[in-house]
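Sharing a structure with you now.
Only a single protein chain was left out; the remaining protein chains are all shown in position.
We call the chains A, B and C, going by the order they appear; numbering starts again at 1 in every chain.
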Amino acid sequence: MHIEGDFRVRAAASRVYAFFLDPVAFTDCLDDPHEFHAIDADHFEGTVTTGVAFIRGTFRVRGSYLAKTPTTAVRVRLQGAGLGSGVDADLELALSEAAGETALHWQGEVHLSGPVATLGERMVRGTVDKKAASLFENARRKIESG
Amino acid sequence: MAQPETVHGGIGQSILRKEDARFIRGKGNYVDDVDLPGMLFLDLVRSPYAHAKVTSIRKEKALAVPGVLAVITGADLAAAKLAWMPTLMSDTQMVLPTDEVMFQGQEVAGVVATDRYAAADGVAAVEVDYDPLPVIVDPFKALEPGAPVLRTDKGKKDNHIWHWEVGDKAATEKALKESAVVIKERFYIPRIHVSSIETCGCVAQVDAMGKLTVWMTTQAPHAIRTVFALVSGLPENQIRIISPDIGGGFGGKVPVYPGYVIAVVAALTTGQPVKWVEDRTGNLTSDSFARDYHIEAEMGATKDGKLTALRVKTLADHGYTDAAANPSKFPAGLFHIITGSYPFATAFVEVDAAYTNKPPGGIAYRCSFRVTEAAYTIERMVENMAHHLKMDPAEFRLKNFIPPEAFPFNSALGWTYDSGNYAGALKKAMAMIGYDDLRKEQAEKRRKGELMGIGISSFTEIVGAGPAKQFDILGIKMFDSAEVRIHPTGKVLARLGTKSQGQGHETTYAQILAEELGISSDNISIEEGDTDTAPYGLGTYASRSTPTSGAAAAMAARKIRAKAAKIAAQMLEVSPDDVEWKDHKFQVKGVPEKSKTMAEVAFAAYTTNPPEGQESGLEAVDYYNPPNLTFPFGSYICAVDIDKETGQVKVRRFVAVDDCGVIINPTIVDGQIHGGLTMGFAPAMMEEIPYDAEGNNRAGSFLEYLLPTAVETPKWETGKTTTPSPHHPFGAKGVGESATVGAPAAIVNAVLDALEPYGVTNIDIPLSAHKVWKAIHSKDAA
Amino acid sequence: MAIDAADTPRTPGPVTTRTIQVTVNGVTHSSTVQNRMLLVSYLRERLRLTGTHIGCDTAHCGACTVLVDGVPVKSCNLLAVQVDGRQVQTVEGLASGGKLHPIQEAFHEEHGLQCGYCTPGMMMTSVALLARNPNPTEDEIRRGISGNLCRCTGYVNIVKAVQHAAAKTQTSVPGGH
Partner (left out) sequence: MYPPNFEYYAPKTVQEAIGLLDQHQGEAKVLAGGQSLIGMMKLRLAQPAALIDINRIPDLAYIREEDSSLVIGALTRTAELGRSDLVRARYPLLADAAGEIADPTVRNWGTVGGNVSHGDPGNDLPACMMALGAEFRVEGPKGARAVPARQFYQDSFVTVLQPNEVLTQVRIPQAVPGAGGAYSKMERKVGDFATAAVAVQLGLGKSGSIDLAGIGLTNVGPTAIFASAASEFLTGKTGTDADLRRAGDLAADASRPFPDNRGPVEFKKEMVRVWTRRTAARALARARGGK
């Protein structure tokens, strides 16, 4: 499914860019219980316990930066495994700075596979975009306050 | 058939089933009921991805789960050269992956534990990393240049598996050109799944002597034993396959599935018995599918409605490997029965097969090899042609049928139909349903804007594979067998090479022997399914049991009769030439009061000195190689009402007239037809396994794979005509699948007949409310 | 045996087993089971009453139907601990003293079964249906058994069998016409 959104933040594009290149800072914006660490400059991994209502599971997540264009664009892939299923996301972030503000547009495709897709979709659909939206809202607040 | 003196439980009698005694008491013995000391349980890790590289499988956490004893991966199997196995079509199939997974739900690892719950815990604890790869679910895209190649392991450069064609291409081309009327239609017959209520499973045990015994949900135990021997290298005499009671087969229990092999490996490695029973999701996502044919058909006719030629081009989606259960000479099965009940002068059929990221298969769904696809296509096309020519579909068929006097009939695509009376069956069906009144009612309703439709299907089946010259599976000829033994007290034990899955063989085979031996069927025991005791046979599928093993039973009985006649002559103190078999006993010609029953002869066979040059005892074996297939047929008429606003279809009446030659047990045949009709209705109206772009199976449980309940299932009305098979020992034909083959077209024809005002010429099955609604309302808009 | 091994709690810490008293086909059993043990596993693997079958895992097919306190339920969708102190009847409890229950006779006489796999669940549902409605119409029977799937019979002869059993258990003629 497609997810998309944008926000404006009172910060230089370089700061926003740097924030999203730090996987720990970035993943720390997840509401659900999580633990992440960097493997190298382009790869990170960790776990997040997430779900909707009582349908919850711990997902092992592997992340990799597919593209980095200083201060203007970041592409990151997340591969999650849990509940015998796969949750994969390709996220594209586009940054543009104007008058001391940075506008960030984010969009991506989320692919569900396995039981979560075939048996649990009735439960999880509708929550994926909510979780993404809150992730970026948390990011905005952190960048602004930080 | 009527004998002046009938034998109890002979051919043609509706006796009650012997096997019921255990089933109604809950004492059936299905694979999951097998319980052995120290038995372990196997559960399977399955891939969530339809196509991915398996980058790592970590066992540690699973092995730490209490009760988990072992985790088996493709690497483990590769060490024993068992990571891959051959399919019935001589393609190759993964048991467990060493590199890539090719479809969602594919077996990725096996977990062996002391009970099912611990095994499930272990499955949840195995950590597998995947790198997703591009997914192909559309066979047309699979064949496009530049499409990712799935079977690089076979050194393939594209996803094309094979091309197969039959018929006269040029003559068909010419005939179509010269036809006054030519119609063309595309049909997609989607993936469906037999979903017998019992899923697949096995219990594998290796004894102290190193002998492997496998209790297994299989329709073909002997062939499985040979395949196991060839794949594992174990001597065939050290392998015993036992097919106990089977909870429905319908074709789904013909193939060898990875779970069976992993269970055997687990038993060999742990030294303990191992049980594997698949859950329903595993069953629906990884067991062999049926259908998945994309068909394009062209049909020609003269202006006055005489059919001239048929051309069919088909793309077959086989998933990631060709694991179809077909006779090896026929990669598209018996699809070339597609000229159906009509004497086409010429026809041409071609089929191409493609690999996709779906489970393997191409097995039957209660239908002999691809016959439903064929019958559906021809009966849909004939109906469309009748509508196109503004002729009544019944009249149109009566005008075009192969006439009774034309049998044996050689079809344009190379079959020799044994016997038939197609007009007889259709006329009977029309009388039963009151065809003319229904047409009147329909005209009324149309005036009022109500949607009512009447559909016909006059199908010809082709079953009983098959003659050795044409039919083999992995090289094994498709004969079948019977071994009949009469005990001194005149009681009978017979063993056959087939395997009942609900068809009632313990009753019907006993009836055949009762008729042939003059011994009450109560005194005849039937055994099947144990490869250590039963004679070799190819098993039960494709409606072949009665045409092959049933025939073998009759032939073996006749061998016994020939021997017994000499003993009877000795007892009656006459020359063998003066003895005849009449009224189920041996009589001195012209002196009926001087006679001996088979029981009397049997006793003598063991207690007196045998006639000169004859052995003691009274038994015989027959391996029957049928001279031809049998061609049952029927005419079905369906009447539907459609809710215009919602697209919901209600089958108001459905009349089925079947002709399967001489009937052994009318009640059992009726039951087979009821079930077959329901498995024709289901794919026509409800069942489908759709895949999304990610390759997710969208019908992985009975929540989405829609088996009809007693509420949706129409109230079937059945009738019969009897046209014996001229070549079968007692004139019988197969019948188990006729109704599944014939029913879908009747239902779809009825719906499209109702929608005629909207100019709709096709809706692909299943006819969901949404599809029917769309057909109505898109035309409204237009 | 595997099932005994399953009895001892494996996961350390929280108590995950329980001792239950269940009366099955008139015999009272006291058993210690894992909390998570499904009723169908308890019947099939602990008590070895294998006439109750598993067909779908998702409470659609009804092959696992048994009577709990006289009411048909799907035993693959119920925990053994839930029937603590209750009465359970399975297909093995239908016949009494070697005498078949009328529903068993009727399924046999009307050819209401083929492969036999759905039959026990189908019969248990039918028994309860007739207890509530001794003279059901065909449509009442079809609705009443719509929680049980059969792949072999097309339901025609199952409906006849239930009507036949209704006629057997009363002097009046069966309904449905």
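Heads up, the rule we're going with is that a contact is a pair of C-beta atoms (placed from the backbone, for glycine too) under 8 Å apart; a residue touches a chain by one contact, two chains touch by 3 or more.
As the structure is a prediction and not an experimental result, all values here were calculated from the model.
Participant: If the full complex is used, which shown chains touch the chain that is missing here?
Facilitator: Even though it is not drawn, that chain still touches A, B, C.
Participant: Looking at the full complex, which residue from C:21, C:35, C:96 or C:170 touches the chain that isn't shown here?
Facilitator: C:35
Participant: Among B:58, B:177, B:589 or B:770, which residue is in contact with the omitted chain in the full complex?
Facilitator: Selected residue, touching the omitted chain: B:770.
Participant: Identify the residue among A:55, A:73 or A:103 that touches the chain left out of the display.
Facilitator: Considering the complete complex, A:55 is the one touching the chain left out.
Participant: Taking the entire complex into account, which one of B:124, B:391, B:432 or B:493 touches the absent chain?
Facilitator: Among B:124, B:391, B:432 or B:493, only B:124 touches the chain that is not shown.
Participant: Tell me which stretches of subunit B touch the chain missing from the display.
Facilitator: So the residues of subunit B touching the missing chain come out as 116-117, 120-121, 124, 279-281, 645-646, 648, 686, 690, 698-699, 703-704, 706-709, 711-712, 768-770, 773-774.
Participant: In the full complex, which bits of subunit C touch the chain not displayed? Write them out.
Facilitator: Where subunit C meets the chain not shown: residues 9-11, 14-16, 18, 34-36, 38, 41, 57-60, 62, 65, 68, 71-74, 77-79, 81-82, 84, 125, 143-144, 146-148.
Participant: For the chain that got dropped from the picture, name the residues of subunit A it touches.
Facilitator: 52-57, 83-84, 115-116, 119-123, 125-127
What we mean here is this: only the chains that are shown with their structure count from here on.
Participant: Could you please state the distance in Å, as a whole number, between where the Cα atoms of subunit B are centred and where those of subunit C are centred?
Facilitator: Distance between chain centres, rounded to whole Å: 30 Å.
Participant: List, in ascending order, every residue of subunit A touching at least 2 other chains.
Facilitator: none
Participant: Specify, in ascending order, the residues of subunit B that touch 2 or more different other chains.
Facilitator: 281, 701, 703
Participant: Residue numbers of subunit A touching subunit B in their complex, please.
Facilitator: It comes out as residues 60, 62, 79, 81, 84-86, 88, 111-119.
Participant: Enumerate the contact residues on subunit B facing subunit C in the complex.
Facilitator: The touching residues are 16-17, 19-28, 30, 32-33, 35, 37-41, 65-67, 114-118, 194-199, 245-248, 250, 277, 279-281, 501-504, 667-668, 670-672, 674-679, 701-703, 707, 709-711, 713, 715-716.
Participant: For the complex, give me every residue of subunit C touching subunit B.
Facilitator: 1-3, 5-6, 10-11, 34, 36-37, 41, 44-45, 48-58, 60-61, 63, 90-92, 94-95, 100, 104, 107-109, 111, 113-120, 123, 138, 141-143, 145-159
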